[in-house]
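These notes concern the structure reproduced below.
Missing here is one protein chain; the remaining ones are kept as they sit in the complex.
Chain naming follows the written order as A and B, and within any one chain the residues start at number 1.
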Amino acid sequence: MRNFTYLVPRSLNEAISMHESRRGRAKYIAGGTDVLVKMKEGKLAPDGLISLRHIIGQDRPFLNTETGELYIGAFMTHRSIERSPLVQHRYPVLHDAVKNIGSVQIRNVATIGGNLVNAVPSADGAIPLIALDGKAHIYGAKGYRLIDLARFFLGPGQCDLQGAEILTEIIIPPLSPRTGGAYVKHGRREAMELPMLGVGVLLSLEADLTTCAKARVCLGVAAPTPFRAREAEAYLTGRPVTEETLSEAGRIAAGESRVRDSIRGVAWYRREMVGVLVKRMGMLALERAKKRNE
Amino acid sequence: MSKEITFTFNGNRMTARVEDHWTLLHFIREELGYTGTKEGCGSGECGACTVIVDGAAVNSCLYLTVELDGRSLMTIEGLAAADGSLHPLQKAFVEHGGIQCGFCSPGMILSAKALLDENPAASDEDIRTAIAGNLCRCTGYIQIIDSIKSVRGEAPEGPRVVAWRDEER
Partner (left out) sequence: MPSFNTVGKRVPKLDAADKATGRSRYIQDLKLPGMLFGRILYSKYAHARIVKIDASKARALPGVRAVLTGEDIPEIKMGVYKDNRPLKKGKVRSYRDEIAAVAAVDPQTAREALELIDVVYDPLPAVFDPEAAMQEGAPLVHEAHQTNVLRMPWKLHYGDVEAARREAAFTVSERFTTTWVTHCCMGTSGAIAEFDPGNNLTIHSNTQIPSLAQKEFLEALAAMGLPDRRVRVIKPCIGGGFGSKLDTYAYEYIAILLAYHTRRPVKIEFDRTEEFIATSARQPTITTISQGCDRNGKLLFRDVKMILDNGAYTSWGATTPSVMMMPITTLYRVPNVRYEASCVYTNNTYSQAMRGYGNPQATFAIESTIDMLAEAAGIEPLEFRRINANQPGDVSTQGLRITTCGLAECMEAVKAQLGWEQSRSRGEGVGIASLIHVGGGARVYKSDGCGAMLKMDDFGKVDIFTGATDMGQGSDTVIAQIVAEELGLNIEDIHVIHSDTDVCPWDVGAHASRTTFVAGNAALGAARKIKSRILEMAAKELYAPLEKLVLGRRHIQHVDEPDRRVEIGKLLRKAHFSHGGQMLMAESFYDPANENMGKDFRGNMSMTYTFGVHGVRVKVDEETGKVKVLNYVAAHDVGRAINPMLLEGQVYGGVMMGLGYALSEQVIMERGENMNPNFRDYKILTARDVVPIAAPVLETPDKDGPYGAKGIGEPGCVPTAPAVANAIYNAVGVRIKDLPITPERVLAAIRAKKGMDLCGRKTGTDSGEACVIEE
């Protein structure tokens, strides 16, 4: 790795002014598990790294009991999210995802913010957060802005952050009643896999515990960015959630995906798996939604 | 650029001047001269470089040394007691065949230590998860898992000779 200057701001404003004064020659670093790998491979050679690790923020996901909103700090590690009982019990779709990112060693340092900003189609953290209708809270020289995570990803490795902007938080709106969700990453091994495909489904049921009130079907590695299969979602909404309707939703989602051949998987197989896994995650989401109602 | 950092290394406070771009792995091996921490890939994928920082297992190949400031670092050299007697995990790895070529062992043992420090009653599943980021090509992991389980208080099952036939003629 080439030499660089490591800067340690203590506040968001300090970080932003450090970034601006270096005019694009500095990069933020959080856990560094993406940045440092790229630097070692010579794909990136910034003059400076601006650490986000010392900016005081929350150390665990926080639920605002009045509004029902969940706040997840962007600098939080996957490990701290994984261990949050709140996430484990109320947001299993997110727990499913973060607990399988890399290894314990990676999760101990890698952050959810880094995962989102890195913006690869396979970002495990992105899918459940999109499914949960998460919003990205972004801070820049001009102040704060809030955008839907579903619109945050622009292309492989590209997200909607300009200049010195920092992703500070992800805000999850209150869960509808009778909601359940599930995420799976599909790969060959049980650990250390970058997903060949990531599938997250979130379902909210009507009081009859059968009819789908709201559906989210989110896919990773099925297109250049993580995305919502909106036609599949629309199909499910208002229909009873059954193996048949979920299979159909899977078929629709497969049709919406723009899968490719790569060394990690071939297109036809990826498309087929979208169908199968949407169904399976849907069934699991249904089960969890019912359980939460008990 | 370089910075002065103060940290605890295997129980001893120390201060060092470090370059901003040094990985912790480089610092430990090349600057401090402790070679028990291994490099198997340099990119977070093998776990041979695992060390414990403030109680958490991390890949030292993807950790910047400057970030050590104010923290506490443990490498494999810091695990045995001052009189040289082995830590129970080290002893278990020795006695249960958890070590073959040994290249993965320091990282493996430290991952296990971080787990058991936090959760002495770790389940089998916890153990497998804790070392999933430590690749081992020799052992097939089974005796490693046995070793860790034995510290948790269970002896692994012994050998099984199913038949014995003397064909000497």
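Rule of thumb we're sticking to: a residue touches a chain if its C-beta (ideal position, glycine included) is under 8 Å from a C-beta of that chain, and two chains touch if they have at least 3 such contacts.
Please read all numbers here as calculations on a predicted model, not as lab measurements.
*Asks:* List the neighbours, among the chains on screen, of the chain that has been left out.
*Replies:* The chain that is not shown touches these displayed chains: A, B.
*Asks:* In the whole complex, not just what's shown, which of A:27, A:90, A:186 or A:288 touches the removed chain?
*Replies:* A:186
*Asks:* Among B:23, B:129 or B:150, which residue is in touch with the absent chain?
*Replies:* B:129
*Asks:* Contacts of chain B with the missing chain: which residues?
*Replies:* With respect to the unshown chain, the touching residues of chain B are 29, 34-43, 45-46, 48, 75-77, 79-80, 86, 90-91, 93-97, 99-106, 109, 127-129, 131-145, 158-169.
*Asks:* Contacts of chain A with the missing chain: which residues?
*Replies:* Contacting residues on chain A, toward the hidden partner: 186, 188-194, 258-261, 263-269, 271-273, 275-277.
Simple rule for what comes next: only the chains that are shown with their structure count from here on.
*Asks:* How many angstrom lie between the centres of chain A and chain B, each centre taken as the mean Cα position?
*Replies:* 30
*Asks:* Which part of chain A faces chain B closely enough to touch in the complex?
*Replies:* Per the stated touch rule, the residues are 1-6, 8, 29, 32-33, 36-37, 40-41, 49, 51, 53, 79, 102-106, 108-109, 190-192.
*Asks:* Residues of chain B touching chain A in their complex?
*Replies:* 1, 3, 19-21, 23, 42-45, 47, 50, 56-59, 62-64, 66-67, 111, 114-115, 129-130, 132-135
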